[in-house]
Structures are given as structure tokens and as C-alpha cells.
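Yeah, one chain of the complex is gone here, protein chain that is, but the others are all in their spots.
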Amino acid sequence: MATAHSRAAARVMISPAVILLLGWMIIPLSMTVYFSFLSYNLLMPGMEEFIGFGNYEYFLTDPAFMEALINTLLLVGGVLAITIVGGVGLALLLDQPMWGQGIVRVLVIAPFFVMPTVSALVWKNMFMNPVNGLFAHMAKALGLPPFDFLAHAPLMSIIVIVAWQWLPFATLILLTALQSLDKEQLEAAEMDGASALDRFRFIVLPHMSRAITVVILIQTIFLLSVFAEILVTTNGGPGYASTNITYLVYAQSLLQFDVGGGSAGGIVAVILANIVAIFLMRMIGKNLEA
Amino acid sequence: MGRITLSKVTKTFGDVEVIPPLDLKIEDGEFVVFVGPSGCGKSTLLRLIAGLEDVTSGEIEIDGTPATDLPPARRGLAMVFQSYALYPHMSVRKNIAFPLKMAKMDPAEQERRVLAAAKTLNLTDYLDRRPAQLSGGQRQRVAIGRAIVREPEAFLFDEPLSNLDAALRVNMRLEISELHQSLKTTMIYVTHDQVEAMTMADKIVVLRAGHIEQVGSPLELYRSPANLFVAGFIGSPKMNFITGAEAAKHGAHTIGIRPEHLAIAQEGGSWQGRVGVAEHLGSDTFLHVHVDGQDPLTVRVPGEAGYRHGDTVSLTPNLEHLHRFDDKGLALR
Partner (left out) sequence: MARRATGARKIVVTAIAWGVGLAIFFPILWTILTSFKTEAEAIASPPSFLAFEWTLENYVEVNSRSDYFLHFMNSVIISLGSTLLGLLIAIPAAWSMAFVPAKRTKDILMWMLSTKMLPPVGVLVPIYLMFRDFGLLDTRIGLIVVLTLINLPIIVWMLFTYFKEIPGEILEAARMDGASLWDEVVHVLTPMAVPGIASTLLLNIILAWNEAFWTLNLTAAKAAPLTAFIASYSSPEGLFYAKLSAASTLAIAPILILGWFSQKQLVRGLTFGAVK
């Protein structure tokens, strides 16, 4: 297999991918780092000057940053809690014998394939709208006053929308993990006198723990970057009530044209994501050896 | 035809020397078996001959022409892999015809050869099936079919029977031996199973850690193993080894005696012992006899011999078949 000839060919074949990704990673990232040390506003061209950590100081001490950081954590944590608990439940449910299992599976998975802007708009207008939304109709039918979700609980509403999009992903992966469980293990446990609950706690859950970790890590990577849902529903408001770090950086750079400040924020986001990424990479790397 | 000569062939992977300098001659028409424990380098050696790995140094000659730098396809060899390596997307017919197609052979001739091979291997009824629809033994035969249609200089087999169940393995062993008798083509066969080696080979090459420990016919290896390793590896059940004072009596560091060369009596022999486990195979019974101050000895007795757990027995070695080894493990002659 591994002869000198094929090894040389392999190097040639791999290089376009490596060079492109290297370019994609290094060039813009180093530019971001560079900009983050400049006072640089697109509205004032030619006024760029080096200001050291000024942008970072500005970005990190901005009260909006703290709020956005907390929102980011709440968004990530909230969605994770809903999707993991819901995903485990759904996976257990879908693993049972039933009629029409394939169809139910398809119904559950569908939201993952809906583009973020569509799901955000559908939820915003057709469900959460305080006048014509379905929830308002339901409230009316029950004799309750309608609730303006996006105005009064903007972050909560966005969590619901995003959780709805990611629940299928968690379910699908946890179901895959569940189905790879050796059924003889469960039978052995049953012979050993374990009740259904014991079997879940001591056999099923530990078996799924790896998949759960993977779901947490991968979703976290994506959830840190939630953007379209916020842009379409609340524009980060009211105030900064539903602004996350990603949206804050976007607003700083492309709405206020503050390239320097936005870049500093971008680097902060990269550092936050890296903390998660390190754990994820370690898990995947281990798997690669096995 | 299929004469293969290796001279001073070595192979290293990184810093690990898998094959230290090695010389070997394989004569035309011989059935040669490379045998040894796993990791002894036997498969690597086969792949070097096949050209699937580059030799680090040394020369390989096939039929007197240098083949060291030839790509696998131009060495005129055919190989049967452990996993059979059938092409899952092709029918049996196409699998067998593939090497002929690659050689751009006339389609009518291809078909003729495929049919002939299928007939030899009892595959005629399965020609239009996919490999996934075949049993293990049938897949094995397809892999052999793919090898024989090319009419190669030599066949290479890499542990071809290890994925089959015991009964099928015995059958395929016979079929391959039969094939060798009718084709009279050189065959090189790698296995870790000494029974396969003993039953099939004209010549056995015993390997350990890339070294050739001994080369010889099955009976030569059985009668006069060159060292402790070969003595312990060839023959089943294993040869009994005794060290210490008993060995010194025979002027050796270690003496070896096969289970079939121990005579058993109620009393009056050289070694007294008590019968432990008795394994009844029907035709034979293997007794594990515990002798004071020694490792247990295995003794072969006739199947109906009525020894039971706990019986006291006395053993006498047949001195004609006693093997003596020095402190380096080499046979004393």
C-alpha cells in the first residue's frame, strides 16, 4: 500500500485543501488581530492609528458586553438544557416499538432542515405575534390577555426558537447512540434484577454519556454563533436584552462601522469558542485512534 | 516458471526493523508455508514478495529476473487475501474476470477462462451473484478463482482460512492442496496455524521476529527441530520441555519429549506422577500428568485407555525421540 510513489501522490492531493484552509484561517484572523489594535472606523477613513489594547478595554468594559455575555451563556445553556433533556426523552420514545416509527422520526427531524431565517420568521409572526399569532389566539380562547413574547421575554423566545431547531439534532444523535447499545447488556441487567429505571440509570445513560457530551460540545460551537434568529426577530433588542456576543460584534462592526472595536470583540468570541473547542477536539481525537 | 529468490531482503517501518536481512529460495512448483506467531513478519514477507510493500534493502528475483522494483501487477503473481478483498459492487463473474479485463484480454477468452475456473471451484451456479450473497466458503473460492484465471507464476495466500469456521477450514485446506496437485504452480501460503502448515506444505519456513528459525519439510521439522522455538511450535499438543537435573542426565540444558513419545505404565517408569485433567478426543486421550518438581507433562494415550483424574502413573520417554537442547536453546545433535 504505502510505497514511495503513492506517498508523493498523496502529498500533492492533500495540498489544495490544506493551503486553502490555511489561507482561510490565517489571513483573516491575523487581520482581525491587527485591526483590533487600531482605532479604525469606516466612516472616518484615513484616521487609523495604533491604540494598543484600547479597543479591548472599550469592548470589555462596555456594559453591553456584560449583558451580551450573560445572554450568550443563557442562550447556550437554555437551548442545551431543553435539547438534551428533550432529546434523551425523544430518543427513548422513538426507540420503542410502535406503528409508523419511520414517519414519526421524519416529523421530529424536520425542523433541523428549516433555514434559520424561515423558522425565526414563522415563530415571530405566526406564533408569537401578540395580535395575529397563534399563541395570541389561544390566549384569547382561554380568556387571557395576549402576551408579546418578543417584547417582554425576547431572550426566552429566541431560546425556544433555537431549541426547536436543534432538538432534532440532539434526538437524532442520541437515538443513534441508543440503537448501538447491545441489547444483551439490557437483558443481562434484567436477569440481574435491575428495574426499568435502574437499567436506564446504570446502563442506558452511561452508554449515551459520550453521545451527550458530543451533542453538548457541537451544539455549543454552533449556539455561540446564533445570529440570523436574533437579526430577524428582535435585532438584539429591546435595548440589549437579546443581544449575544456574535450579534454585538456584528452591530459594532457593520452597523456602527467601528472596525477596531468589532475586531476586538471578534477575538474575544474566538477565545470563548476555543475553550469549548479544545474539549471537543480532544474527544474526537481520541475517537480517531480507537 | 515460479522460482522466487530473496537475497538479503530487509524491511523497516520507521525505526522498527521488521525483517532483518533474510535469504530464501523457493523452487518452482513448491508449496511453501510461512508459519509463525502473530507479529513474526510472515505477512510482511509475503507482501514484499507481492510488491505491496517496498523492500528497504536487498533483492527479489522471480524466475531469474530482478523484480525488486516491479509494481505488483507486473510480477506475475496472484494473491488471495485474508478478507478475500472481493469487489462488492461486481458479480462473481466480474470479480473473477477483473484481472483478465485489466490485461485487456479478448472477451471470449475471458468468458472461457471464467467458466473453466468456476467449474473447477463449483461456482458455476453463483456467477451472477454479488459477494454479499455468498457464504464464507464461496467467497473464499471466488477469491481463489480470481487468482487462478490469470495463470500466475505463483500464488500468494495470506491467512486465507482464518475467517472460516473449523469444518469449512478443513475442507478448504483439502481443496487448496488438491488445486496445487493439479496446477503444479508455486504457492506461498502464510498462516499462524501449524496444523495448516504441517498438512499442506512441501516446505515450511518457521519465522520468529522476522528471522527464519528453520526451513524444512514438515517431517524434518517434526523429527529434528533446530531449536526450542521450532520444537515448541510444530506438533500438537506441544512438546514437553524438562530442565534441570533430569535434563543434565542426558547431557543437555533442556530436553524435549513429545506427548506421543511417552510410554505410560502403572509403575516402574522414569517419572512418577498423578493424572490431572484428561482430555478425551475419542481416538486419543491427552493426559496432563503432574510430576513432582516439574511442569505438568502431556501424554498421548489411546482413546479407550482407562486413566482417570487422580490415578498414579509412571512415564518413560522413548529415548530415540528425545530432543536435547543447549543453554541457548539450540538442538544438540
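Each chain gets a letter, A and B, in the order it is written, and its residues are counted from 1.
By our rule, contacts are C-beta pairs under 8 Å (C-beta built on N, C-alpha and C of every residue); 3 or more make two chains touch, one makes a residue touch a chain.
Computed from a predicted model, the values in this text were never measured in an experiment.
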| item | value |
| --- | --- |
| Touch with the omitted chain, as defined above, among B:P99, B:G235 or B:G273 | B:P99 |
| Sole residue of A:L75, A:V88, A:I158 or A:I173 that reaches the chain not shown, by the stated touch rule | A:I173 |
| From A:V76, A:L94 or A:V204, residue that would touch the chain that is not displayed | A:L94 |
| Positions on chain B contacted by the hidden chain, ascending | 50, 52, 71-74, 77-79, 81-83, 85-89, 98-99, 102-103, 146, 150 |
| Absent-chain interface as seen on chain A, which is shown | 1-2, 6-7, 9-11, 13-14, 16-18, 20-21, 24-25, 27-29, 31-32, 35, 90, 93-94, 96-101, 103-119, 121-127, 132, 134, 137, 140-141, 164, 167-169, 172-173, 176-177, 180, 183, 186-187, 210-211, 214, 218, 221, 224-225, 227-228, 231-233, 245-246, 249-250, 253-254, 259, 262-263, 265-267, 269-270, 272-274, 276-277, 280-281, 283-285, 287-289 |
